[in-house]
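One protein chain omitted, others in place.
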Amino acid sequence: MEKTCTDTHLLAMNSSEKQETVCIFGTGDFGKSLGIKMLQCGYSVVFGSRNPQMSSLLPRGAEVLSYSEAAWKSDIIILAMHREHYDFLTEIIEIHNGKILVDVSNNLKINQYPESNAEYLAQLMPGSHVIKAFNTISAWALQSGTLDASRQVFVCGNDSKAKHRVMDIVRALGLTPLDQGSLMAAKEIENYPLQLFPMWRLPFYLSAVLCVFFFVYCAVREVIYPYVYSKTDNTFRLVISIPNRVFPITALTLLALVYLPGVIAAILQLYRGTKYRRFPDWLDHWMLCRKQLGLVALGFAFLHVIYTLVIPIRYYVRWRLRNITITQVLANKDNTFSTSSAWLSDLYVALGILGFFLFVLLGITSLPSVSNMVNWREFRFIQSKLGYLTLILCTAHTLVYGGKRFLSPSILRWYLPSAYVLALIVPCTVLVIKFILIMPCVDKTLTHIRQGWERNSKCSKSALNGKSDL
Amino acid sequence: MEKTCTDTHLLAMNSSEKQETVCIFGTGDFGKSLGIKMLQCGYSVVFGSRNPQMSSLLPRGAEVLSYSEAAWKSDIIILAMHREHYDFLTEIIEIHNGKILVDVSNNLKINQYPESNAEYLAQLMPGSHVIKAFNTISAWALQSGTLDASRQVFVCGNDSKAKHRVMDIVRALGLTPLDQGSLMAAKEIENYPLQLFPMWRLPFYLSAVLCVFFFVYCAVREVIYPYVYSKTDNTFRLVISIPNRVFPITALTLLALVYLPGVIAAILQLYRGTKYRRFPDWLDHWMLCRKQLGLVALGFAFLHVIYTLVIPIRYYVRWRLRNITITQVLANKDNTFSTSSAWLSDLYVALGILGFFLFVLLGITSLPSVSNMVNWREFRFIQSKLGYLTLILCTAHTLVYGGKRFLSPSILRWYLPSAYVLALIVPCTVLVIKFILIMPCVDKTLTHIRQGWERNSKCSKSALNGKSDL
Partner (left out) sequence: MEKTCTDTHLLAMNSSEKQETVCIFGTGDFGKSLGIKMLQCGYSVVFGSRNPQMSSLLPRGAEVLSYSEAAWKSDIIILAMHREHYDFLTEIIEIHNGKILVDVSNNLKINQYPESNAEYLAQLMPGSHVIKAFNTISAWALQSGTLDASRQVFVCGNDSKAKHRVMDIVRALGLTPLDQGSLMAAKEIENYPLQLFPMWRLPFYLSAVLCVFFFVYCAVREVIYPYVYSKTDNTFRLVISIPNRVFPITALTLLALVYLPGVIAAILQLYRGTKYRRFPDWLDHWMLCRKQLGLVALGFAFLHVIYTLVIPIRYYVRWRLRNITITQVLANKDNTFSTSSAWLSDLYVALGILGFFLFVLLGITSLPSVSNMVNWREFRFIQSKLGYLTLILCTAHTLVYGGKRFLSPSILRWYLPSAYVLALIVPCTVLVIKFILIMPCVDKTLTHIRQGWERNSKCSKSALNGKSDL
C-alpha cells in the first residue's frame, strides 16, 4: 500500500487539486477494491459500515464511519451492497435527499427481479438521484490494476448533472464512461455482465452438430469401409484428411445458412404482402445471429485453408507422390500431361482462393470499428453483393472439386455419396431461390413491399397519402 | 404486432417509467418504422397526418391526429417528410415555438441543395430548436430489427439541451448517438448516407487498370507466344500462373504509389521553399487515399501469398516435378546440389515473407480502433519507418526473384521483358528519390520548411518572432 502513496504520478495529481470526497457504503470486496482505486487516484474516501469498529481491513487513508455519519461527508454515495439490503437506506432517507446514489450492484441471474436494482432503489429513495454505474467492472480488475478487458463503464440515470459527475469520476479512475441514457437502460446494463456470448450459442451448437455428423459420415466412408473390405488401417486419416473434409463442408453450409433467413424473410413478405408484420421469433433470432454464423463459417474456412496448404509436407502425401513416381519409372509408363486435369485442378484451387479472399474481406468489415466507418449503403453493398459473390465462388469451388466424379456411381460406398455432395444441398437451394427472387417481376413487388406498400390495405388512398412522406 | 406487445422485456421497461410522448409528422415508410420501434421501446407515439382518417395502416397503439393537433401533444416533433413539404409547417408556426424539431430527411444526390435540409428548416422555423438525426438509419433496419450495420446515429444541432434530449431517445432505441456539434455539420451528415466508398474509387480503378494491363502482357508472353512458336496449349496458365504474376506486380506498384505522393510533396515544398502553399488538387486527393491504396495493395499481396502456397498441390506442378525426377533417373544424370541456387531460392522466399509480415502489420495498425490507440509519433513511426522497410523488402524480394536471369536477352519474348522487370520501375524510382531526400543536406532544409521556415519571407525577423511560439 505504501508503494501506492509514493507513486510520483499520483502525488502530482493529488497536489494540483483539492481532494473530492466520495462515500462508499459497504466494506465488501468490491467496495474495498473501489475504495483503494479511488484513494490511488486522488479521491478522499469515507466508508459507511454497520460496524465501523471493524476497520482493520480497510485501506489505509480511508475513514470508516457509521452509515449515517458517512453519508454526511459527501454528496456522492456509492452503494457497494446487495439489493436485499437496500431497505435499511429508508431509515436514513432524510439524509439522502438531493444526494447522488451510485448503484453498482449485479444480480446472480439474468432478469432476476421484475425491475432493475437501480430502478428499485430510485423507488425507495425518491428524493435522491440514482445513477447506475461500475457494475461491469470486476473487483479483481480494479485490485490488480490489470484492466486488459473492457474499460467501458456503462452509466445511466435520469438526472443529467448527477450522471456527468459520476462520469467524471469514472474518467478519473482511468475508465471510459458510456452514457446509456435514462434509468430505463439499467435493466440491460445489469444483465450485461451475466451474459456469456448469447448470440454465439446458436452458431456454436449448429456447427458442433454439423461437424460431428460429417465427421462420423466421413469416418464411415473412409476409415471403416476400407477396413471392412480390405483390412486397410486408415485411422491416421482421422487427424487431417477427414477434418479437411468436415471443415469446408461445415463452412459452406454455415455460409449458406447466413443467407437462408434473408431469402425466407423475402418469401414471407411476398406471401403476406406487407413488411409491417413481425417475423416469427425463430426467424428473428436467426437473422440477428447471421453475423456470428458467418464468422464461425470463416473460422472453419480458415482451418480448411491451412489444412489444405500443409498437404505437401505430410508424410503420407510425400510417400504417395514418391510411390507414384517410382511406379511410373519401374513400369516405364509415359508421364502424359492432361490439359483438362490441369484446368480443373487450377480452376478449383483459384475459385477457392478467391472465395476465401472475399470471405476474409467480409470478416474484416464485420469488425465493430470497421463497420462503424461504413454507411448503410456501403454495408449493404458489402454484406449483400460481396456476400452472395462469396457464396457463389465457394459453391463453384465445391462443384469443380467434384468435377467429373460428381455423383458417378463408382464413388458410392455403402450407397453413401461423397460428403461434399451433401455440402452442396443448402447453398444450391439458397442460390436458386435468390435467383428467382431477383428476377424483375418478383423483385419489383418485393421492392414495393419493402418501401412500405401493402397488398391488403383497406384504403387505397393511404398509399397516395404517404407518398410525400419518408 | 401483438407479439411485440407481449414482449416481457419491453413490458418491464414500460412499467417502470411513465411514457414519454413523441410526435411524428408523416406516415410514410420511415415514419411508420420509427413509430413502431419507438412504441416497442416504451414511448407513446402520436402521428401527425394530412388525413388522420386513413389510420388503418398505422401501428396499433399509436394515435393519429391532424398536424396541428398532434403538435400539441409533444414538445419533440420528428419530421418524417421530404424537404419539399417543409413549407406547410410555416402555417402552424406558432405551435412550434420552443419545440424540438428533428429533421430525419435525406436527399437523392450529394449536395443537392445549397444549404442542408436541417439548416433550411431552421431558417423556416426560427423559434424552434432544429436537430438533425436518424438520417443514417434505414427504415428497413428499424423494421426488421436486424441492425447488423452501423448503429451510429449522427446528431447535430445548435441547442445543447434539445440535442441531449434527442440523444437520449436515440440511446433508448438501442442506437449509438454521436454528437457532431452545431447545425453546420448537417450538410455532411446528409451527404454521408449517399456515399459509396468515395476514397476507394481511385485505388480500385487504378488497380483494375494495372491488373488488366499486366494480365494481357503476361498472356501474350506466356500463352500466345508459345502457341504461335510451338503450338503448345498453355491456356491453363491463365487460371493460376499468370494471376500469380499479376497480383504481386500490382501489389508492389500500388505499395510504391502509396509513398510516391509523399516524395512528390517533399520535392514541391523544397522547390517552393514553403509549406504554407496548398498542394495541387490531384496530389491532395492522392495523399488522402494513400491508406486505401495500401490496403488494396495488401489485398493483392495476400492473394499472391496464397497463390504461391498452393503451388505444390497443383496438378501441373506435381506433373512437372515427377517429370524432372523421371528424366533424371532415366538419363542417369547426377542430381547435383547447387548451394548458390539454395541461397537465392531461400533468400527470395524469406524476403517475401518478411515483407508480407510487415505489410500485414501495417494493415492491422490502419484498422480504425488500432490507429486510435496510437499517438501521432507512433503512427509516423509505423507508417513511415515500417512502411519504407516493407517497400524495401518487397522490392528486394522481386530483385532476388529475378536473380541471374534479370534482363538477360534470352528472357525476352517479342522484345518484351519479364513482367516483374516492369514492376520494379515505380518502387525503385521512389526508393532512389527517398534516398536522396534523406541525405543530410536535403533533409535539413526540408525539416526547416516543415517546421514553418519560409525561404522567400519578406521580413527576416518574423522567423525570430515566431521562435517562442508553437
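Note that the chains take the letters A and B in the order they are written out, and that residue 1 is the start of every chain.
One rule holds in what follows: a contact is a pair of C-beta atoms (placed from the backbone, for glycine too) under 8 Å apart; a residue touches a chain by one contact, two chains touch by 3 or more.
Bear in mind the structure is a predicted one, so any value in this text is a computation, not a measurement.
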| item | value |
| --- | --- |
| Option touching the unshown chain, where A:21, A:66, A:111 or A:152 are the choices | A:152 |
| Per the touch definition above, residue among A:45, A:62 or A:80 touching the missing chain | A:80 |
| Contacting the left-out chain in the complete assembly, out of A:65, A:329, A:389 or A:437 | A:329 |
| Hidden partner chain, touching residue among B:196, B:324 or B:412 | B:324 |
| Hidden partner interface residues of chain B, rising order | 111, 114-116, 119, 160, 179-185, 187, 265, 275-279, 281, 284, 287-288, 290-291, 305, 308-309, 311-312, 321, 324-325, 328-329, 335, 337-339, 341-347, 349-350, 353-354, 356-357, 360-361, 366-381, 383, 450-452, 454, 457-459, 461-462, 465-470 |
| Touching residues (missing chain, whole complex) on chain A | 1, 3-4, 8-9, 12-13, 15-17, 26-32, 36, 42, 49-51, 54, 56-57, 59, 80-82, 84-85, 104-106, 136-141, 143-146, 148-150, 152, 164, 167-168, 171-172, 192-197, 233, 235-236, 239-240, 243, 299, 302-303, 306-307, 309-310, 312-316, 318-319, 322-323, 325-326, 329-330, 367-370, 372 |
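Everything below uses one rule, namely that only the chains that are shown with their structure count from here on.
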| item | value |
| --- | --- |
| Between chain A and chain B, centroid-to-centroid distance (C-alpha), Å | 23 |
